[in-house]
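First up is the structure itself, then whatever we jot down about it.
The complex appears here minus one protein chain, its other protein chains still in place.
Chain naming follows the written order as A, B and C, and within any one chain the residues start at number 1.
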Amino acid sequence: MEQIRRNFASDNVSPACPEIMEALVAASSGSVPSYGGDPWTEHLRIKIRTVFENDHAEIFPVTTGTASNAIALSTLCPPWGVIFCDESAHILNDECGAPEFLTGGAKLQPLSSPDGRILPETLQQTLGKRDFSRPHDNVPSALSITQATEWGTVYSIEHIRELTDQARSSGLGVHMDGARFSNALVTLGCSPAEATWKSGVDILSLGATKNGAMAAEVMVVFDPTRAANMGQRLKRSGHVWSKQRYISAQLLAWFDNDLWLRNAGQANAMATRLASGLARIPGVILPWATESNEVFVVLPDLLAQHLEAEGFGFYRWDTPSGLEGVLIRLVCGYDTRTEDVDALLESASTI
Amino acid sequence: MEQIRRNFASDNVSPACPEIMEALVAASSGSVPSYGGDPWTEHLRIKIRTVFENDHAEIFPVTTGTASNAIALSTLCPPWGVIFCDESAHILNDECGAPEFLTGGAKLQPLSSPDGRILPETLQQTLGKRDFSRPHDNVPSALSITQATEWGTVYSIEHIRELTDQARSSGLGVHMDGARFSNALVTLGCSPAEATWKSGVDILSLGATKNGAMAAEVMVVFDPTRAANMGQRLKRSGHVWSKQRYISAQLLAWFDNDLWLRNAGQANAMATRLASGLARIPGVILPWATESNEVFVVLPDLLAQHLEAEGFGFYRWDTPSGLEGVLIRLVCGYDTRTEDVDALLESASTI
Amino acid sequence: MEQIRRNFASDNVSPACPEIMEALVAASSGSVPSYGGDPWTEHLRIKIRTVFENDHAEIFPVTTGTASNAIALSTLCPPWGVIFCDESAHILNDECGAPEFLTGGAKLQPLSSPDGRILPETLQQTLGKRDFSRPHDNVPSALSITQATEWGTVYSIEHIRELTDQARSSGLGVHMDGARFSNALVTLGCSPAEATWKSGVDILSLGATKNGAMAAEVMVVFDPTRAANMGQRLKRSGHVWSKQRYISAQLLAWFDNDLWLRNAGQANAMATRLASGLARIPGVILPWATESNEVFVVLPDLLAQHLEAEGFGFYRWDTPSGLEGVLIRLVCGYDTRTEDVDALLESASTI
Partner (left out) sequence: MEQIRRNFASDNVSPACPEIMEALVAASSGSVPSYGGDPWTEHLRIKIRTVFENDHAEIFPVTTGTASNAIALSTLCPPWGVIFCDESAHILNDECGAPEFLTGGAKLQPLSSPDGRILPETLQQTLGKRDFSRPHDNVPSALSITQATEWGTVYSIEHIRELTDQARSSGLGVHMDGARFSNALVTLGCSPAEATWKSGVDILSLGATKNGAMAAEVMVVFDPTRAANMGQRLKRSGHVWSKQRYISAQLLAWFDNDLWLRNAGQANAMATRLASGLARIPGVILPWATESNEVFVVLPDLLAQHLEAEGFGFYRWDTPSGLEGVLIRLVCGYDTRTEDVDALLESASTI
């Protein structure tokens, strides 16, 4: 048996999973048209339309979540637009201004929330508060929802519908940052269609990289009018692969035999196990519900230092106001095993 | 024995070569830091510094040539700058405005040439012609040289030096679009250092994708002052992979045992064989010397149609003025074999 | 005697003052070099260097505050940078994303404050809070201070110094939005130099339009390294006048005989008179001190409606939380007279 995996820093510290690598090797044969004219991409289009029960969906495979988010937003928001998002959103805090760059200058307006999920009343208040019709104002254009959220929580279908209804009645397009969409889907137990376009989502930035792929993301555009000029947007930002078969092959393998859901299920289960175990340790607080594959924990600094000294990998975050101790994030991947989690729990219990 | 490969449309219709795929599979093990903190990237840095005999070179791996070219240019040219390039340059004609976008609005000024190689006198005349000091003028900032050129020709070292001397004396930074650099290097028979920084090149956009990789390009920045803020430029354009090991591993395998030169040597040899064979067919003209892995041929339309009907894949180009017939491009890859070339030659001879 | 002026909507509803118009007419003679090579611009440079006691200051006249702010910020902040400003800042709320556009995509990060003046502790906390060294982060680059603020308050010199010290120690450049700088200067009673570069300001966007000019703003760049490429920045955004004499002549007249201070003094005095009078009316609250030429008042909706019905012009704002009634803004200009103010006060008292 392998040694214990102590790296809980992120789901992207893991390698690609074996099924994906096998698919890549299998794709390495024969000469095929480049730039997306290959059979893998064609099969992927059919596969995604089937999985999402939507015959009009257009797909655009890329290799980073940042590209997937920012390019999707650029089709929803003009250079003078406003994108509303949660204050914890990845597009706001972790992409070095990619949405601003790819949209040509749009503004991100953060909304405060208790747990990473935008509250409908906050969105309503923000949209109703100001008169955006002055020439001085950026034009409200898009809502971006992160599912699962940056704090590991998951929006219910009702919650999403409430937000997208508001967005639609204010003329906003709706983007879903689905870097951990598969993790959320497992938690929700609903269909991919229900979790997205049937609940008002126009474009899903669906990520496989954090859940078993080498580097594979795909924009699933449910509103076909948003897909116009996507070819140009992708090319001018350097995101068109000549050998696109190698992105599509990853995604095909990811959907095959529900690998995406199995991988997400494993990561989620490990996160739940980790959260439950940590909650039992005195002095440890979980500020948010563990609903996907990320566990956020406030714990005494000494305990954090102990875990670091024991070789466990994780990042420290800013402690939420009102709590004492340090906030750390522990992320489980498709390849996190029971013994890895138990090793951390055991170590945490011995101090 | 395999069936004949009839696809000469591009070097990117080929799959990744076996050595690269093996390296990817080998890299799929263990948890490593993301975003370039992995050991493969560290080894790649050392490898490239060794190969290019330059201890200060900084490297930035990406996955498309367009990103590699445009981001490199953005460090050499401000938004109000001018980039001089050949009229046939890929950055001018085939990247949907990526250099303009990534630089924030710079202008590309094409220079006419007989064979894809910028003539020193043309550059000199252009730089000397106008007074660029008016506030109305874009500021001359960079020279971009394509090596091997879009027409399959290769600059001699002396030629490059003459151009870079002029560039430097006018305050221009020098970029080399090296999508087919390995093919040129094999032809030149000189060291990678001589072909680049020792001849005045500031940044090389070195491409492996067209020569055996899945998707791997690397900006090699010889002038370290040009590397500042590259992290931000990459991130905000969506070009930072979380699992960067998978780009670096491809490039490591490509350099290992001179795979890059062996692959390029095979492609070049096949192109030479193809060119020689075609030159012997009556009515066929080769407008430019075949010095790398691309063969350009002017031939009667009937012959082109015959080859197409026989299943050979290639693109038609605009016929150079003064010539009759149609111009086609035939590209050989690392995986083109003697029998593939001979099949085309045989077919072309039978009409 | 003229009729009562009832328009308190803004200081830009006023015409240019007579001295400025006379200067424009006087400038309308003779043929002079265009694009800033005229004698008026040369005299303006000397005048501003004298007024600001700074021989190295570079000046760039333009005609809108938005251009002045956004272009100044573009020399302090790269496309991937962060600009810190108050949550009430004009650059954040009223310029339709001009700073984002002119900087090439930078991010504005608003800081909360009680009265439009950034608190040093808030800036400190924000700068200290996060580790901005990750490649995912926009780079903190500039602090923008609005003097006088959007709520009509004025920073003390000590306050400014405390902020600019912090900015400098974090490597931020300092911009001052001086659309109402002359109003603040009259309140402070200090020298222009003390109010700006002697207190750590790198660039002042100095506005004359709201205080008597037709359309005249000037960027005063105290740190000459920030002035490089300003010519290009101005030209490519369409902000270089061919007949620049007509901007410079306005500004020369504005400085002549301290017209700028006299105009500002009149506007401030009228605002003070208005504020004092309103404060005496029951049910009327002034949420912020009236320190320049703007008066913000929370009053009963009925009273606001009464004033509107009486023909007084003003804008309604969002009422600050915790207060009842409606928030209105009353702005006095250089041409507001005692009888105008008294007419409003009388009308407000009769309900």
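Following the convention adopted for this analysis, a residue touches a chain if its C-beta (ideal position, glycine included) is under 8 Å from a C-beta of that chain, and two chains touch if they have at least 3 such contacts.
This structure is a prediction, so every number in the text was calculated from the model and none was measured.
Undergrad: Going by the contact rule already stated, which one of A:G231, A:P287, A:P300 or A:G325 would touch the omitted chain in the full complex?
TA: Of the listed residues, the one touching the omitted chain is A:G231.
Undergrad: Given that one chain is not shown, which residue among B:E100, B:E162, B:E217 or B:D335 touches it?
TA: B:E100
Undergrad: Going by the contact rule already stated, which one of C:S28, C:S191, C:N257 or C:S349 would touch the omitted chain in the full complex?
TA: Of these options, the touching residue for the absent chain is C:S28.
Undergrad: Write the list of chain C residues that the hidden chain touches.
TA: Touch with the absent chain occurs at residues 5, 7, 9-10, 12-16, 18, 21, 24-25, 27-34, 62-68, 70-71, 95-98, 100-102, 209-210, 214-215, 232, 235-243, 245-246, 313, 335.
Undergrad: Tell me, which residues in chain A touch the chain that this view leaves out?
TA: Residues of chain A in touch with the missing chain: 35, 78-80, 104-105, 135-136, 138-139, 229, 231-236, 240.
Undergrad: With the missing chain put back, which residues of chain B would touch it? List them for me.
TA: 79-80, 93-97, 100-101, 104-108, 129-130, 134-138, 318
Here is the rule we use: only the chains that are shown with their structure count from here on.
Undergrad: Which chain has its Cα centroid closest to the overall Cα centroid?
TA: Given all protein C-alpha atoms shown, the central chain works out to be A.
Undergrad: Any idea if chain B and chain C meet via the same residues, over half in common, or different ones?
TA: Here the answer is same, because the shared fraction of interface numbers exceeds one half.
Undergrad: Provide the C-alpha centroid distance between chain A and chain B, rounded to the nearest whole angstrom.
TA: 35
Undergrad: Where in chain B do residues touch two or more other chains at once?
TA: Residues 232, 235-236, 240 of chain B touch two or more partner chains.
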